[in-house]
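Worksheet: the structure to be examined is printed underneath.
The chains shown are only part of the set, and none of them has been moved.
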Amino acid sequence: MSSKQNVFEVDLNLPDEKLLELSQKIGIGLSLDEMKSVKNYFKEKGRSPTDIEIQAIGQAWSEHCCYKSSKNVLKKFIFNLEAPQNIFVIKEDAGVVEFDENYAYVLALESHNHPSAVEPYGGAATGIGGILRDVVCMGAQPVALIDPIFFGPLDLPYKQLPKGVKHPEFLFRGVVAGIRDYGNRVGIPTVSGSVYFHPGYTSNCIVNVGCVGIVKKEDIIHSRVKELGDIFVMVGGKTGKDGIHGVNFASAELHEESETTSRSAVQVGDPITKEPLIHACLEANSKKLLNGMKDLGGGGLSCVVGEMAHAGGFGAKVNLEKVLLKEKDMMPWEIWVSESQERMMLAVSEENLKEVLDIFNKWDVNVVVIGETIPEKRVLVYYEGEKIFDMDSNFLTSGPLYAREVRIVERIQKDIETEKPTDINKILTKMISDPNIASKDWVILQYDHTVRGSTSLTPLWGDVVNFSPQDSAIVKPVEDINKGLVISTAINPFLVEYDPYWGSASAIDEVFRNIVAVGGRPHTLADCLNFGNPEKPERFGDFYQSVMGLNYATKDLKISFSSGNVSLYNESVIGSCPPTPTILCVGIIDDINKKITSNFKKEGNSIYLVGKTEREFGGSLYYRVLGIKDGIAPKMNPKNLVNYSNALLESMKDGIIKSCHDLSEGGLAVAVAEMTFGSDYGAELDLPLIQDMRADEFIFSESNSRWVIEIENDEKFEDFLKKNRIPFMRIGKISGKDLKITQKGETLVDVPIETLRNKWKNAIWNHMG
Amino acid sequence: MLFGIIWGDYLDRSDIKVCVLRIEGTNNEEEMYNAFKRLGTSPEIVHLKELKDIFDYNCLMIPGGFSAGDYVRAGAIFASRIRAKMANELHKFIDEGWPVGGICNGFQVLVELGLLPGFKRMDYPNACLFLNNSARFECRPTLLKHESKGKCIFTRNIPKGEIMMVPSAHGEGKLLLPKEKDFDKLFENDQVVFRYVDKKGEYAEYPWNPNDSAYNIAGICNEAGNVFGMMPHPERAYFDRNKNGISGMKIFESVLKYIEEK
Amino acid sequence: MSYLKVEVKVGLKEGITDPEGLNIKKSLKLLGFESIENIEVKRSYVIELSGKDEKQIKENVEMMCKKLLVNPVIHDYKVEMIK
């Protein structure tokens, strides 16, 4: 091998400690055992690897690319769930699920945590860019973006900020701006998400991004080559030194110097290159000119070429000098692993090539042929005529798998007696102004959620300028029919931290009831599992328990996970992020005009509570506000969830339900308050005596599978629920301009809604301005 | 349909060709296309690069979005490319009375082209849609009052004084004119088409007026009434009828009626 | 080929309030920077272009301003050669 082409041999004949050192020095982060199996592989070949070969293995075997820690657990508890509506699951970049006889929808959910922690604006923006590519590469038109994001407390004193860590406020501002500027510019509505603040995210912020797309079934395309003779055509952005080692960066803990050492992993997205790229890819695909399409994400060319060829049962030969570069002095290995944004790889047959080139030229999008398929299952890379890379794709794509040690941390939970607080008004006000409850309009209104003209229910909805938070968003993806996609996310890190098993089950419950609350039938799930370092047994124990909880909660629901992502190593010197299994659910509503919203509609209508309330305060907002650390975590029962949901959906069809909101953090009191915010009406609740529970406990309990409902025709509703044996309780009516809660003549709460609304509206604005 | 029959030949709906013009980053073209398609016309989404002759069309629409990323200024790059390509033809198209409409980013483009308010022919901007007072992009429902006395051909089907809810989504929507007197002229000429109001129909402040536009102006037309721009998105409120059954659709219907009668 | 660098500084005309500056000022005050009186935000374009004749280059850049970079209703601008 000559060094003429800037390719160097790497000598692996080294003692163990030197091997490990080498792995670190060249930035691929492989463990000693992994380095040893690489060494053996090349020993058998009787030669030393080139730098580009070593780098490629580093990419392919990273946690991010090959799920080496999590795969065993996922296989057992997540992937084995089946649901008839799923078309393709897990294997591809995104899940594909049946929408109706002609269309399928596509969903994907991913993390972009580490880049966002270092450079929030570019990190979040490129996260959006990446998730769009995942959906487009199935041939689908993106129709909705989703952004669950998690930060440390906004009021964290600067003095307490760990070294090398950016302030939560800085990160929050930057992440939201990144999502806004990218999402708005590509013209895909951001319709759903969540915002959480928790001290555990201070040095490990979590940025998850999701996307839903729509595709004609006949246009679904795979991420693989189809036949011998397929040509590899690279389209979109040019390749640069930005984003080198992104996946390795994502597969290690953050440390003080991450900021300076990881700069190359950080990028600024270019939505104005992406927007025409999407159009061109979809145009070429719908004209049936493509045999395969895959996005260039983690691992860059190195991963995409091998995986596409391998999945098709072939190999690939690439002429690396053909790749269009942003900068001149790039080493071949850098070109091979660069994660520059806005790039896609197409597999095209000879006869369609010209037409494909024409389409991309028309859209002013770069397009270049870089290689072809070969019969043997190998990947060969040439650089100006010289072979610099030659490996079996089997070896490359068969990264190691680990059965990591699981240590379950026992969490003792006990129900305790508390003293009744004297001023419930004050407690409720405090809860309403907690940043986790407070209005997220500072974020949401910066996103264009109505672009494409197909958003039927926006995340905030109400009376022109006053909004109630909605449980799900609704998008109508197909012009000629009124069927809609219902989209919601859920996760309460306080609950998962308190109890990973039940907290994760609760996330499923919440996302399910969110979809039902607006009139949707839950249809499919995606998960993004954000956890700490899996090499630490107790972290992996949390992961294990959480996955078990998801498994328990979903197996009777007749819906399953069609897509997912795992992000580990969300950990720094001061600890791990709270376990954060973000859940995305897509539901179906047959007629978007029958949607139900959460703001109250009419004075005098009755207010009902559906579902059972238990003494479940573990991890609740109420106990956090009171400063109590005990309590039982909310349980959930999938059968009840399904039964209650079916009954509600049935009565929605009859038009009995005027508004509906699920109960989550802060329980009944917060839910009712939120329903008043989006209209001009107050509410009067008068509670009966409740067994085993004081009224203040009843209004703040966070038990699962519950909804508040506004009803015009009490009798009809009650008959129906009784017939179906659904627990319910009439708790009051819409009336006045205050929120009043009484029990047997005793007043617990009496506040003007205007006061509560202002607290709710301003809490985040007061920090962010 | 009774009008405009010249030599026994009149325009059928499906003969009406609407040019929905785009460049990279224009991303509301599909909604705009659908708005005209639903009414039975033959719209086409045309890339500026591929536009042959504007006179192949009966109407030019510039949709919303972030043309060329809205770098420099919202709409500025798109405007300068249009000017470079077809300034004279476009002026002629307008002088002959053909409709030209811009929504959101499209409005910004028309302003940057100098076509709105268009007091006189000029090849540089004479107004600006400037950064919202909140200094941020905002997506929210807004209430608009229709104020045109009949000049604007895009709103003739909407009764004067009608209030409709139309979503807004922009960061740069505050109308600025060089002189205070220019606003007087705008009102005198019946060029003010939509103004932001509150639920009572009164001119109210932020957030009712999402960008703090002077005089709550949301949409204007040129002196002849055939060039029209507005910040909010009627194509996104196409099916959302108000109490009197008026929706965003009326805007598209109005311009079609004008073309049919022309 | 030899390149020259020109900087175009664009600011707001007097009398035009700058929402961006006001907003940043507000955010900085919230962060505890009480001493701020005013903030103006300016943009500048540093343009590198081929040519030898300074005068001609300046004229060229003036044209860029007129055609794209500046809106005379709100902007003041200055073109400067960078040595």
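Each chain carries a letter (A, B and C) given by its place in the written order, and its residues are counted from 1.
By our rule, a residue touches a chain if its C-beta (ideal position, glycine included) is under 8 Å from a C-beta of that chain, and two chains touch if they have at least 3 such contacts.
None of the values given here were measured: they were computed from a predicted structure.
Protein chain copy numbers over the entire complex amount to A x1, B x1, C x2, going by this structure file.
Here is the rule we go by: only the chains that are shown with their structure count from here on.
In terms of inter-chain touching, the protein chains here all touch one another pairwise. Counting C-beta pairs in contact across A-B and across A-C shows that the higher total falls to A-B. With centres defined as mean CA coordinates, chain C is found 30 Å away from chain B. As a whole-number value, the distance joining the C-alpha centres of chain A and chain B reads 37 Å.
As a whole-number value, the distance joining the C-alpha centres of chain A and chain C reads 39 Å. In chain B, the residues that touch at least two other chains are 136. The set of chain A residues touching two or more other chains is empty. Across the complex, chain B meets chain A through its residues 24-25, 27-28, 30-31, 34, 47, 49-50, 64-66, 68-71, 136-143, 165, 167, 169, 198-199, 207-208, 233, 235-236, 238.
Interface residues of chain A facing chain B in the complex, by the touch rule stated above, are 180, 184-187, 271-272, 275-276, 362-364, 445-455, 463-465, 479.
Against chain B, the residues of chain C that register as touching in their complex are 16-17, 19-20, 22-23, 66-69, 71-74.
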